[in-house]
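The other protein chains are all here in position, but one chain of the complex has been omitted.
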Amino acid sequence: MITAGLDLGAGTVKGALLEDGERILALASRPSRGVPVTSARAVLDELEEGANIAPGEVDYLCTTGFGRYAIPERHLQVSDFTSSARGARFLFPRTRLVVDIGSQATRTMAVSETGKVLKFKMNEKCAAGAGRFVERCSKYLQVPLDEMGPRALESAHPKLISSVCAVLAETEIINNVAEGVPLSDILMGVFLSLAQRAHSLMRYVGIQPEVTLVGGLVRSNGMVKALRDTIGMEVNISADSYYAAALGAAILGHARLRKLRTAPGPSGG
Amino acid sequence: MGTPTPSSATPSAAFLRDARALQRKLVEEYYAGLDPARTPRRPVAYMLVGGNLAEIVRSFGYEVVFPEIVALTCAIKHQSLDNILHAESLGYGLDVCGYVKSDLGLQDRGGETSFGRIPRPDLLVCSFSGCYVYVKWWEALAESYGAPLFLFDVPYMREESPRKEDIDYLVSQLWEFIRLLEKRTGRSFDMNELKRVLAESRRAEEGWAEFLQAGRLRPSPIEAYFESIFYMFPINVLRGTPEAADFYRVVNEEVRTRVREGILPLPQEKFRVLVEGVPPYTNYRMFWDFFRKWGAVSVVATYPKVGGLFDRGFRHDPSRPLESIAEYSLGAYVNQSWPLRRQIIADYVREYQVDATVIHGIKSCRSFTAGQGDLRDWLIHERGVPTLYIESDHQDPRYFAPAQIKNRMDAFFESLEHHRATAGASPGSPP
Amino acid sequence: MKGIVAGVDIGSTTAKCVILGEDGQILGKSLSAVGVDIVKDAEKALEAALTDARLARSDVSFITGTGYGRYKVYFGQLVVTEISCHARGAHFLFPKTRLVVDIGGQDTKAIRIDEKGDVVDFAMNDKCAAGTGRFLEVCANALGYDVGEIGPLSLAAQRPLKVTSTCTVFAESEVTSYLSRGKDPKDILAGLHSSIANRTLSLMQRVGVEPEITFTGGVSQNEGMVRALSRRVGSPVNVSPLSQFLGALGAALHGRERLPGGAS
Partner (left out) sequence: MTVPTLLQIRTDAALDKEENGLPRVELAPDFREFRDAGSVAEMVRRTQEVLADPTFPTARAWRDGGGKAVGCFPVYTPQELVHALGLLPVALQGGGENLEISRADASLGSFLCSISKSTLEMALTGLLDPFDAFVFPYICDVSRNLDGIFSRILPDRPSHMLHLPQNFASESTVRFLVAEYRSLLKKLEKVAGRSLRAADLAASLALFGEQRLLAGQLAALKRERPWDVSLVESYLLLRLGGLLPREVHVPLLRRALDELRGRNQKAKDAVRVVLVGPFCEQPTLELLQLIEDVGCYVVGEELQMLHRWYPRVEPGGDPLESLAAAYVRAPVDIGVRSTPTTKAAAILARVREGDAQGVIFLTAKFCEPALEDVVLYRRALEAKGIPYLHLEFEEKSTTYEQARLQLETFVESILFD
């Protein structure tokens, strides 16, 4: 059984192809601004190519993410929380708390042993606490996204950002630069501010080991360090964590398909 | 409600002298006296500043804690944010009053502050006088501590003088409260003791009113906002003790010295300002600097009246103990309807020869803030008083944007100064 | 004695400089982005304007700084807030102005002025960055446009949509969610513009809406915004190609008044 999971995020479309709900056949991603459908199709093609299978060999497609309703041929769609939680548990089976920092939102969920979401919370009010903010800082500070993490790690005295507003925070950063605060301290300050916002969400749902970080920011070692330092606890990461939601969708798709095949009957959902 | 930090630098050594030192000492002694480890331990009552029943509770031997004051002390000492963040992780939203979050966060973390440990309550007295949040806050305290809660329901003031039915309602609640205290403490109520405490209150009130009214002098020997906030501590927290009454003797002595020796809050009083609203305690010094830079002295302010409108004549009256306590609780500034509030402000503008008003709105305090925009409009268009409205928070430093606030204050005073210069009045030049 | 004066406006987004001749004619100007080194940006803004005017630094007798970075204009002799400067600048270009609306990168201001160009009352966006130039930039980017393109596009809308988000950053997601529902970007843009116009009107009403109205700041270069605003106000608003420079111009004018014999 081959199932595909597509995570149509606000910034990037990610896809995962899974065999029997266990073995990763391929992973792929593509930026998506605005309408994610074209990028999603391209990701699907790339997955099939990567796994070397013909189109049509995918038995089941499950979508998640902000654009989850945009793909008409999907068999099922699930929310980002549900899929990220499954994906995180797949990668780290002892996960009890998942932190997902994507481009527009930071989400946290407490999960059960089976990967079921028990409690969850996302940043709703202010957007200063998510990846898009990091992207803008990268533009303003003229440090490429990939380099922000490594540069931040050089920081000795991180400069925290006090403003709650993403836009005002940018001005604050610019002021800091003007006042001669070292770049690495500013960068670490950006990650720490994100980590602190995530921390308050995490405390809302309750912190329990193990903690697994997923979503776009997992790619930045600066973010990982900031989160570890802030919560004072180990945080699981892996190369595939970026694809957690897509993986989770593929896993949920597999579970659903198996249920359908073993007990054929009226389908709902 | 002023308990400023002892570590804060005095603006002018000559200006803030003995009274300020004495105030610091009173604050320190008060918090030291609260230490739960102290023996013999006295029962503790939590109370709100507005319309409080401190005299009655003191006459039963309770120690009184005012969580608002603890919270503002934390804010001045830059300790409020940690408590607020903790409260947010408990589920308190961004838009909940900063005092509530600061206090409940602190309580949940064990009550430890840099100025002492705040004891747990044995009794919760909620004077619902001017702010609905009080009710919610005390419900939360009651649920956390399981301590008995007395809700003193104070009708809102919509007419200038209290109605008879209001006083009747309040007095009968007071008797019910006294019965509760008798039951809790096993002591019986001593009316003479209450009268004695009220007489002390009255003495402090006389002194405090005298101090506030010094702002009418031209130039004003006092800073009616920033300085008053220091001196609010005794009238709000220690009212009913001889120390409070003695404190204002020292204060007024100092004010008289200032007048004699020409010691002023600022070398030159360029603008006589009325300040309305709760201060941004987290950036109190900086905010004061923004005024000083322009030669702006606040000669009158509404915030120091949250504990009672003593400057407008109210006194506790030992000959009518419960009635006067009832009248007192009706008289907190925020318990006045907007028409009454507007009247008070109009009187202040006239009596204190005010040049301009600065309104400081608090993002998370609706009681004070909802309608301040309308007040601004009224002051400018119906009263011809130049008015600036700025907004931040009393407890949450994340909402104090220094550059923005400074920009507005600069623009406001810059144009006032320019108008004066071109109108041929006192010329001034930007610093 | 009159002399050549300069005004340097260091905003949150851009640095502007205007050089004013003895008779009040504009000799040169410059516009550049504000980067991380504000002090240097201020220097550069002045240098560029001097080059534009073919003048040397020594030709200028008085320099005034304004804008958020006004205290970073170390080489100036005076600082004035941009509120007073926009008032002065608007009065200079359109002497009958009574209300100035300045929408810049991070702030929106409504400034009521008297017949001399002095500030009577002003109001600024208090809540957050919503409704400012940055807000438009973010939304433009989300739709894949440059900020210069969106005004004209919004004017071509057929069925304007409503954008209600009060937050810059969440307006971005509102915009993308409309896109994903297959809405025409022009209609979304028209919605954005009218939402900002509405918010701006609310500020204007704080100080009193009185003609003539002059629209200044970078966003006044956006004709979609100009149209949306005048439609919402119900009367035309003054704009000029110099609108973005009115802060700097006003600063120069304030400086000129400081020169001996300079006060008009």
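As written, the chain order gives the labels A, B and C, with residue 1 at the start of each chain.
Note that a contact is a pair of C-beta atoms (placed from the backbone, for glycine too) under 8 Å apart; a residue touches a chain by one contact, two chains touch by 3 or more.
Since the structure is predicted, the reported quantities are computational estimates derived from the model, not experimental observations.
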* To do: Name every shown chain in contact with the chain that has been left out of the document.
  => A, B, C
* Structure fact -> In the whole complex, of A:F92, A:F120, A:F133 or A:Y242, the residue touching the missing chain would be A:F120
* Structure fact -> The listed residue (A:S29, A:T63 or A:T82) that touches the chain absent from the view is A:T82
* Which of these, B:S364, B:T387 or B:S415, touches the one chain of the complex that we don't see? -> B:S364
* Check the options B:G61, B:G93, B:G110 or B:P242 and report the residue that touches the missing chain. => B:G93
* To do: Since one chain isn't shown, list which residues of chain B touch it in the complete complex.
  => 90-93, 95-97, 100, 128, 131-133, 135-137, 139-140, 143, 151-153, 155-156, 158, 163, 165-166, 168-169, 172-173, 176, 337-339, 341-342, 361, 363-364, 366-367, 369-374, 377-378, 391
* **Touch residues of chain C, complete complex, unshown partner** => 123, 126-127, 159-165, 173-174, 177-178, 181, 187, 198-199, 201-203, 205-206
* To do: Since one chain isn't shown, list which residues of chain A touch it in the complete complex.
  => 66, 78-82, 114, 116-120, 122, 124, 252, 268-269
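Note that only the chains that are shown with their structure count from here on.
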* **Computed distance of Cα centres, chain C from chain B, in Å** => 40
* Asked: From the C-alpha centre of chain A to that of chain B, how far is it in Å?
  -> 47
* To do: Could you list the positions in chain B whose residues touch two or more of the other chains?
  => 403
* Residues within chain C bordering two or more other chains -> 68
* Asked: Taking the complex as given, what residues does chain B use to touch chain C?
  -> 361, 373, 376-377, 380-381, 386, 389-391, 403-404, 407-408, 410-412, 414-415, 418-419, 422, 430
* For chain C, which residues count as touching chain B in their complex? -> 68, 78-84, 107, 116, 118-124, 126, 206, 208
* Please give the residue numbers of chain A that touch chain B in the complex, ascending. => 125-126, 162-164, 168, 171, 175, 196, 199-200, 203-204
